[in-house]
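As you look at this complex, bear in mind that one protein chain is not there, while each of the others sits in place.
Note that the chains are named A, B and C in the order they appear, and that numbering of residues resets to 1 at the start of each chain.
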C-alpha cells in the first residue's frame, strides 16, 4: 500500500545538517543524543532516501578552525557527499550562536559586530560555493530586540539592506551565482525579531540594489508561530517570483519554535502547502528544517526523517486525487482573474451597470461541502 | 497638571464616523446604544476636541439611498463639518457588511461581485473627493477564506492587484489626487484574510502599475492580533515612504479584534508607537479606529474619545522627556548605519580583518538599565 | 466505502437550535440567511440524521413572549420533536444577548441584573425540564471585563458561586434532576472572561454547596482559542467524573471564536478528542456547537451538519483501527499507574535505591515512529 511513498531524488528532499544532528538541548534541558559527525549525518540522509543536505558554516566547520583544519573537513565532507550521492543545494551562515551576536549581527549597534557578521557571511559563501550550493539563506535570528529603547527600528532596516547589498556584490564579484533567500521569524530567540514575516522581506527586496538576486525562504513554523496562514505567505511569494527556497516542518500557533516533523501538528495545513507547491510547479528543494523529539535516539531520528518525506508524498498523492475528483472540481467556482483595462468606456460601463445585491448574496457557494470533501480526500475515505 | 494634554488641530486627531457612532453590537449581543446621526457625531467630535472625521461610504450614505437622498445627506454633512471645523482627511469604502461580499469583494470568485466592488469603490471615491479627503483607505475585510479549497491564493493576489490598478487609474482620470492606503488584517471576519500583515502590502505595492500612489494604513489591533510588534511594522513602512495613514487603538494579542481605546491594553507598546511617529516627524492623521465598551452610553463614548487623544498626548510628552533624559541618552549606543560601499579594497580589508569574538561578546550593553529607565519615564517617576 | 459513516441515534449526535439556525451575522456583516423556525430546524436535524437538539430559552421562546405565546411555542416544538424523533438532552439560558447583561449576569455589579439573571435561568430551567432535558448548561459569556478596574476578580468568583448554589437548590426543589454543566471561555465577547478554562470550573466545583450536581461542558473552540490542548482538558474533567457534556467544533488557536465544523481546522486534534471519548466510554451527547460558513444557504447548512457527524464517525473508526494496530500497540510503552503507598519501608526502599541516570536517559522511546504511524492511520494509509 505504501510503496508509492518512497522518496526519490526527483522529489528534491533535503535536510539541514543541523536537523538530523540536533542533539536535543532545549532551554530547560541538556543534550540527549551524542554527537553525530557531519559525514555520518550524510550517510544517514542517504540511508533514509534524502537527496540533499544544507548547512550553516559552523554545522560543518567549527568556528575556531584553522584554515588547514577547515580544508580537511570540507574535503572529507565533499567526499562523503559524493560517495552517498547527496548534493548540497543550499548553504547559510550562523549569525546567532556565538555570544558576539547577542544583540544582532547585521543590525547590531556595535559596528564591529556588523563588520564581523559580514566577514563571517562572506566566508560562509565561499564555503557554500565550494560545496556547490546555489541558494544562500540568510536568517537574521538575532536581528531584533527585547526592548525597543535600544535602537530605532527604521535604522535596523537600513543596516539590513546595506548588508544584503554588500553580499550581493560579493556574490557577483566572486561569480558564485548565488540566489539569496531571506528567512523571517517573528520572535525567539529575540523578544521581537525585525522582518517578522515572509512578507516583510517581500517588502524589503524591491528596495535592494539587486532585487533580482534576492528572494525568500519561508518556514512553516515561523509563520504559524504568529498564527498566520503559511500557504497564503508562499502564494504571495510565488506570485511575485520570489519563492527561492522553503523550510518545511510543523508548529502549533502561539508557541515556542517547535520544529516538528512535517505534518505532525496539523496535516490539513500541510496538505494545502503541498498542494500549492505541486499545483504551481515549484521546482526547488523540499527542505525539512525540523528535528526529532528529545525522546529519540538516532533510530528515532531516522524515523523522524523518513516521516517528513513520507507525509509529504502522501499529501502529494492526496493533492493529485483532489485535483482528479470530479465532484470537487464541479464545486470549485474559481474563475481566474480577468483584468478589465481602465478606459473611459470601461469606466462608464461599470459605473452604469445595475447590480442586484440580493441576487449576488443569495446563491449558496457550497464551500462546506467542498471543505468536507477535502477533509475526506485528506483522510483517505474518497 | 494635565492642561498640557488638551488636543489641538495641530495634533491631527481624527476618528472614524463608525467609531463614535458604534452601537455596540457584537457576535453575542445586540446593540446597546441608540443611533447617532452623522451630523451629531461631527458635533460630538468637535466637542471633544478632534480635528477630523473619516468615513466609509455607508457610514454616511445608506447603501440603498437614491441619488437625491445621497446629495442631501452629503450637503448636510459638509455643512456640519464646516460649522464644527471638522475636516474629512480620509475616506474609505465598505466592502464587508453587505452579504454580497460574504466571499470577498475584489477577490470574490463571482466576477459580478468583483465588478460591483469596483463600482461601489469608485462611487465611494467620488464621495470622498467631494468631502475633501486626500487619503483613500482600502481594507479588504472579506478578502479571505474559511477553506483554502475555494480558491488559489495566488489568484487572489492577482485579482487584488487588478482592482487597485483600476482604482488608481480612476483617481488619476478624475483628478482626485488620492493616495491609497491599504490596510491589512490577519483574520476576522474571515478565517484567514489575504494580505495578513502591513508588510504583505509593502510586498504588493512595488508590483502595482502606480506604486507611487499607494501606501499602507497599519492598524495597531490588526498587527497585535497576530502578536506582532506594531512599531516595527510602521517603521518598515515609514522607511520606504509608505506610511500614508495610521489606525490607532489597542488590542491584546491572540484574540478577537478588540479595538480598545488607544493605550488601554498596553501603554508601553503605545509609548513606542507614539515615540516613533513623533521622532520621525510623521505628519499625517492620528486616526483612532476604536470604539467604546458596550457598557457605555454616549457620555462614555465621549470619555472614550477624549481618552484616546489624552493618552496620545501624555505619551508624546513622555517621548520628549525620554529624548531629553541625559542618563538615557548616554545609554543609547546606537551609531546609525554607515554603508560600506563594495569594492575590491573594502572586500579585502574586511576579509583580512581580525575580530576578537570574546571581546565583542563581553561588553555589557546595559539594556536592562535602559529599559528600566524607559519604564520609569513612562510611569512618570523620572 | 462510506456507508459505515451514517449517523444513528446510538451515536447521540446533537446540535444546538442556534447552530443550524445561525443566520451568519458577524461583527462586520449582516445576516446572510433567512429565519429558520425552530420546528423547521428540528425537521432539518432529523433529515440529516441527528439524535438531539439543545437550546437556549430564547432560541425557542422570544424574550418578550407572553406566557400564552410561550406555551403555544413550546407545545408545537415538543410535537415537532416527537414527530421527528428528536430528543432534547440539554437546555441552557441566554445570559449574553440582551443589553441588560452587557456587564455580566451573575457577576454584574448591578444587583438587579444579578437577580434578573437568576430569574431568567430559573425560567429556562422550567422550560428545559418541560422538554425533558437532563443537562443544564451555564455559559457565562458576559461574566468578565474589559477593564479590571471595574470589579475585584475574587468578588466575581463569589457571586458566581452564589448563583450556582441557588440554582442547584432550585433544581432540587422542583425535582428537575438537572446536572449542571459549566462552560468556560477565555475571552470574546468580553475582553477577558472569568473562569477562562474548563479547569477553572474544576477548581470552582468542589467549593459549591452541591458539587455532586455540577460538572463541566468543555468546548473545543474555547480551549483552542487560548492554544490549549483540548483533549488534556477533557481528560482531567473525565478523571474526576465531571465530564457532563461536550461542545464539539473546531478553531484555529489565537483567534476570534470560529465555531467551525468539527474537524475542519485540525483533524489530528479532533482525532485525539474522539479517541479519548471512545476509549473511556463517554456516554453523553456528542453535541456540535458550530455553525456553517456565511457563504452557505440552507443546503450548505445541511452539508455542514452532515459533515460534523461524518467526520466524527470517520475519526471513531480510525481510533478503533489505531487500537487494533499491532505495531502501534507494541510501541505504546505506557504502564498505567501503580501507586506506592507511603510507609516507612517504602520510603526507605526508595531513598536507598540506586538509579542509573544514564541508563534511564539512553533508551529511545520511538515516539516519532509512533506518531508517524498515528498520522498514517489518520490519513488512511494503514
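The criterion applied here is as follows: a contact is a pair of C-beta atoms (placed from the backbone, for glycine too) under 8 Å apart; a residue touches a chain by one contact, two chains touch by 3 or more.
Everything numeric in this text was worked out from a predicted model, so none of it was measured.
When the whole complex is considered, the residue among C:26, C:98 or C:317 that touches the unshown chain is C:98.
Checked against the hidden chain, the listed residues B:99, B:203 or B:254 yield one contact partner: B:254.
From the options C:217, C:285 or C:374, the residue with contact to the unseen chain in the full assembly is C:374.
Checked against the hidden chain, the listed residues B:5, B:28, B:176 or B:355 yield one contact partner: B:5. On the side of chain C, the interface with the absent chain consists of residues 63, 98-100, 102-103, 109-113, 115-116, 118-119, 122-123, 146-159, 162, 165-166, 169-170, 173, 186-187, 192, 194-197, 199-207, 226-229, 231-233, 235-236, 238-240, 254, 272, 276, 279-280, 322, 328, 332-340, 342, 344, 347, 350-351, 353, 355, 357, 360-363, 365, 367, 370-371, 373-374, using the contact rule stated above.
Contact between chain B and the unshown chain involves residues 1-2, 5, 32, 227, 252-255, 261, 263-269, 292-293, 295-301, 303-304, 306-307, 310-311, 314, 318, 361-369, 371-372, 375-376, 378-382. What chain A contributes to its contact with the hidden chain is residues 24-32, 96-99, 101-103, 141-142, 146-147, 187-189, 191, 225-227, 252-258, 260, 264, 293-295.
Rule of thumb we're sticking to: only the chains that are shown with their structure count from here on.
One simple way to say how far apart two chains are is to compare their mean CA positions; for chain A and chain C this gives 37 Å. Spacing of chain A relative to chain B, judged by their CA centroids, is 30 angstrom. The multi-chain contact residues of chain B, meaning those touching 2 or more other chains, are 98-99, 102-103, 146-147, 150, 187, 226-227, 254.
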